[in-house]
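Removed: one protein chain of the complex. Kept in place: all other protein chains.
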Amino acid sequence: MRSPIPDYLAEALLSVEADQSGQTADYIPELASADPDRLAVAMCTHDGRLYSQGDCDQAFSIQSISKPFVYALALADRGFDEVLEKVSVEPSGDAFNEISFEPGTGRPLNPMINAGAIAAHTLAGPRDATPTERTSRIIHGLSAFAGRQLTVDNGVYESEITTAYRNRALANMLRANEIIGGEPLEAVVGYTRQCSLLVTVEDLAMMAATLANRGVNPVTGAPVVPAPVVRQVLSVMATCGMYDGAGDWMTRVGIPAKSGVAGGLIGALPGQAGIATFSPRLDQHGNSVRGVDLFRRFTSDMGMHLMEVPPSGPSVVRGRRLLGAGKHAIQVVSLQGSIRFAGAERVLRELEDEPLTQKTVAISLVRVTTVGDVARRMLLEAVRRLTLDGHDVYLVDPDRVLPDPDPGEDGRVTVVASRDDIIERLKRSAT
Amino acid sequence: MRSPIPDYLAEALLSVEADQSGQTADYIPELASADPDRLAVAMCTHDGRLYSQGDCDQAFSIQSISKPFVYALALADRGFDEVLEKVSVEPSGDAFNEISFEPGTGRPLNPMINAGAIAAHTLAGPRDATPTERTSRIIHGLSAFAGRQLTVDNGVYESEITTAYRNRALANMLRANEIIGGEPLEAVVGYTRQCSLLVTVEDLAMMAATLANRGVNPVTGAPVVPAPVVRQVLSVMATCGMYDGAGDWMTRVGIPAKSGVAGGLIGALPGQAGIATFSPRLDQHGNSVRGVDLFRRFTSDMGMHLMEVPPSGPSVVRGRRLLGAGKHAIQVVSLQGSIRFAGAERVLRELEDEPLTQKTVAISLVRVTTVGDVARRMLLEAVRRLTLDGHDVYLVDPDRVLPDPDPGEDGRVTVVASRDDIIERLKRSAT
Amino acid sequence: MRSPIPDYLAEALLSVEADQSGQTADYIPELASADPDRLAVAMCTHDGRLYSQGDCDQAFSIQSISKPFVYALALADRGFDEVLEKVSVEPSGDAFNEISFEPGTGRPLNPMINAGAIAAHTLAGPRDATPTERTSRIIHGLSAFAGRQLTVDNGVYESEITTAYRNRALANMLRANEIIGGEPLEAVVGYTRQCSLLVTVEDLAMMAATLANRGVNPVTGAPVVPAPVVRQVLSVMATCGMYDGAGDWMTRVGIPAKSGVAGGLIGALPGQAGIATFSPRLDQHGNSVRGVDLFRRFTSDMGMHLMEVPPSGPSVVRGRRLLGAGKHAIQVVSLQGSIRFAGAERVLRELEDEPLTQKTVAISLVRVTTVGDVARRMLLEAVRRLTLDGHDVYLVDPDRVLPDPDPGEDGRVTVVASRDDIIERLKRSAT
Partner (left out) sequence: MRSPIPDYLAEALLSVEADQSGQTADYIPELASADPDRLAVAMCTHDGRLYSQGDCDQAFSIQSISKPFVYALALADRGFDEVLEKVSVEPSGDAFNEISFEPGTGRPLNPMINAGAIAAHTLAGPRDATPTERTSRIIHGLSAFAGRQLTVDNGVYESEITTAYRNRALANMLRANEIIGGEPLEAVVGYTRQCSLLVTVEDLAMMAATLANRGVNPVTGAPVVPAPVVRQVLSVMATCGMYDGAGDWMTRVGIPAKSGVAGGLIGALPGQAGIATFSPRLDQHGNSVRGVDLFRRFTSDMGMHLMEVPPSGPSVVRGRRLLGAGKHAIQVVSLQGSIRFAGAERVLRELEDEPLTQKTVAISLVRVTTVGDVARRMLLEAVRRLTLDGHDVYLVDPDRVLPDPDPGEDGRVTVVASRDDIIERLKRSAT
């Protein structure tokens, strides 16, 4: 069978292809001369399957899409405290109201605006890194996100650096506000290199998928940044990622995203996939016109809005039954599905509302696919309490979906592969 | 077994109890004279189980926590277009930079600031409702969210209305900007009534749980607002819900939330639960000091941050096996767990990568707990393509987790309760 | 001889008559329906001569031109301290950056914006005045400025009050900020009456001339407000008087001014004249298009820019001569012209640089027209010092241009009407 996903993506491209509205960025010749009709999309699942359609081999400069990734590297390299002291996480509001620096502290408002991105650039790598080492750390880091070695487009770099007056202004303000040290021009040089890295939509989809996969590149398996960093980066993308209209994006699309002035746009769906589009014509906010349209379509077609409440499934408590009879009967509670907080709460609730009546009890995880960390702690607490209530507790967990099954002080549990094992053991112990 | 959840909540209260920082709101005597030491928490699961601890019977005025619910009613009553034309959804930024109205349109920036909330108030109910009918519609609507009849605290109402100069100013500006019609003072009267509704943390937890449950009150079962409205409301709460520091809240807590000046604070976890706290002392932003602390603790203890990427579970494709042998063998693909977009993609991928080789094939959903809407469409498309590839396709779905199994034009599928049914049928058709 | 001034004014009107750009204010029918072609100018000298041309009998509502006069009444009635505590004097900046209230204090930024004008309205009259008494005090006060009883246009008043939502918003904000007391709507009612007063350009020119004449109506002679109040009002008009572009007005026109939305525009030339124009079509800032043009022309034709440095005249020291000869000769220093600070300094300088050599000395003011207050004190100090140096000092001041000629402790001076009087006296004393 041929997968319908490539067909879906191709059809999505077709639906926006005719839209020629918007303008390519024109502040440097390299961007102005880009072929405005290029159009591509790529999706990479959290476990590394890549789909792409359109001009997916076309390389373009990453520009502002580098910002969330470099922010991630800074958080990973310097820790949250040091980075938050230098760059805040507040939306900067619509253009009509734009302020770059927080009154009082002089911090850039967030790492998705240029001032914050330049500051984040200087926070990647160790504290004593030279500007060159810092830029090198960033290129390596972004390459790890993409799963292949990325390179700088020198033509773009040279063009941008000669007219980078606004970024030079920001870097000097950062220096005046004591947010960055050293010579401001060096920060601009490094930042401009970072923005000139060449990528394709496939690279971007892979980078976004690395965020969606808790910071681990789903193809190379390389751990690029730790999970708490990913949570922070996705949060900031959700509130500050699109140049303008953070609220409009959040309500209509609801996917943490970031756009670049060369026409790229990425979105990261936690636990599911990374998506990237490429189309150089930009709207008045500087976001790719057809890219924004594609994401709106994906949200609506694929139900990927963060605030989409999933439909309730059947109870995680599949049922109870007695194995055997009389005093030695084993009371089995069978669970099913993915168990997160709400599921575990349901288990606890049922154990309280309808107390187990046999001395020997078993919780069967045979039909359980995953147990979240919080749910794991809650289930083990239930085991501990059942022990304290005088029960002998078994956990039927053939696939070991509940790791490290230690119910803590006063709790006791025996993990077995099947219900038969319990009977076997009981028989053995009876003799 | 006694559930550990009440213990957890009691312990959480204990951990913040000693903190006496902050001040009760003092602009009206009713709020200033509130007992500042009151402390309560309640949690209501998406399926209606209510846990609470502390002063959970203490009634207090709902104040700004009414805003997201009235916004929901307005969206439900008038539709998205009419409401968005009058109230935008953009964050208003930090206090140092506060602007209430969008230049150009004169719309309030979002429905969580007073200007936007007053506008949303006037949009609840039918277009031709009198002010009294409108307020009545709102009281009924909020009561439906709470699952019991709420009443106005007349003392609070009287106090607030006599000093509501700032809200009168906002209502007059809304009238000048042609966002609201009629006499502005009437809008303020109704809005002040709305804010004076008495609630307990249990009411608030139930109201939040109604949002978490796609707009259906989990106890009464009443459909209060439709699912797309909930998505919109949660999105706006996520970006604009806390008085200040939207970015700080999003990164550190990551739960759509809303606070009120009487000390209430709610959070809604899509698909999981509603949480509410009550503690009257406020920080400089007007948010409950101990309430904010409790939510930070919940996020960290319960992994409830929206951007928390869940750990990957085992593949939804549990395995393949052949039933029977030779030409008439049935090739069965067994799925498991909750299937959303990423899971369905995985199924499609495997069907493409390792094509089915038998004419008769079966997809077994026996171990599947839920199938999301997008996943359902993807699986049915797979069925259609398998049909086109020449297969006879069976769906083993004893619990009917995949509703309305119509694979569309050219697709054909037979739903059965077990693998045995297939054999049965094949035998029959062979004869 | 017929004065050329009416011709000049008529010619000025002719030069702008053809300009039909701009729009009449349209927020109430009364203003929208004004004949847009009306055009008038009036000038009233500081001593009461009135010139006018065009539609000078056409009455229109005074609107914002009432603001500086009511601010003057408030300062006169309540004193500087009380008024400054409630209304600041800072420019509010261009429209793109408009803020009405000072952070921290909540004061309106200046009395020329609506918020400040409403506050000033409530500060006119005694502290315990009822709203009606207050409005009455203002109508009487503005009538005193104009030199005739002004009346409210009830049609304009009724129209404006029914749609005065923005002013109601401002009044409520003032009440919330504790800048005004009482019911905000009453302040708006009074303020709207104030703005609905009917005036002609001749009235306005007279009102401006009263400011130009130190607060005394040049025709009736009535002292309307004291001189320090006038200084304050003119300063505020200079920096905040025109709706936008205070800097543009100050550099290009350089006359303290105020415009009204009905098409009026006034300017006050300290010590010289009041000017008023009327032409209903407004530019984008809300200032009368042809009115602004006329004032630019007046500045350039009449050299009335405040920062115009007048050409130096001849020295105030006209010369020295000896009356008589030998020991009894009288040394006479003759002064001339208007003497202000710089002139008096010149006298002191010459007396120091070329010391008087005779015992008997005279300072002749025969050709002096005015002596400013500071100059008066400086000249008397010179007299005192000459006495201390051993001189017998005479002041020849037939017209008594130097009032109250007391040189203070240790000084002595004899005032005479002519040089002959000195000789006479000396002769008498010699005998």
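By written order: A, B and C. Residues from 1 in each chain.
Rule of thumb we're sticking to: contacts are C-beta pairs under 8 Å (C-beta built on N, C-alpha and C of every residue); 3 or more make two chains touch, one makes a residue touch a chain.
Since the model is a prediction, treat every value here as computed from it, not as a measurement.
K.L.:
Can you list the shown chains that the omitted chain is in contact with?
P.N.:
The undisplayed chain, in the complete complex, is in contact with A, C.
K.L.:
Tell me which residue among A:86, A:121, A:168 or A:367 touches the hidden chain in the full complex.
P.N.:
For the chain that is not drawn, the touching residue is A:168.
K.L.:
Given that one chain is not shown, which residue among C:213, C:259 or C:331 touches it?
P.N.:
C:213
K.L.:
Check the options C:143, C:239 or C:414 and report the residue that touches the missing chain.
P.N.:
Residue touching the absent chain, from the options given: C:239.
K.L.:
Quick one: which of C:37, C:399 or C:420 touches the chain that's been left out?
P.N.:
Answer from the full complex: C:399 touches the omitted chain.
K.L.:
Need a quick check: the contact residues on subunit C for the chain that isn't drawn.
P.N.:
Counting over the whole complex, subunit C touches the hidden chain at residues 1-5, 45-47, 49, 88-94, 96-97, 99, 102-104, 110, 212-214, 227, 230-232, 234-236, 238-240, 245-248, 250-251, 254, 256, 269-273, 301-314, 316, 336-338, 340-342, 345-346, 348-349, 351-352, 355-356, 367, 369-370, 372-374, 378, 381-382, 385-386, 389, 399, 401.
K.L.:
Suppose we count only contacts with the excluded chain; which residues of subunit A make the list?
P.N.:
Spelled out for subunit A, the touching residues are 165-166, 168-173, 175-176, 184.
Here, only the chains that are shown with their structure count from here on.
K.L.:
If you apply the touch rule, which chains end up adjacent to both subunit A and subunit B?
P.N.:
none
K.L.:
Rounded to the nearest whole Å, what is the centre-to-centre distance of subunit A and subunit B, using the mean of the C-alpha atoms as each centre?
P.N.:
21
K.L.:
I'd like to verify one number: the distance from the centre of subunit A to the centre of subunit C, where each centre is the average of its C-alpha atoms, in whole angstrom.
P.N.:
One centre to the other, that is 68 Å.
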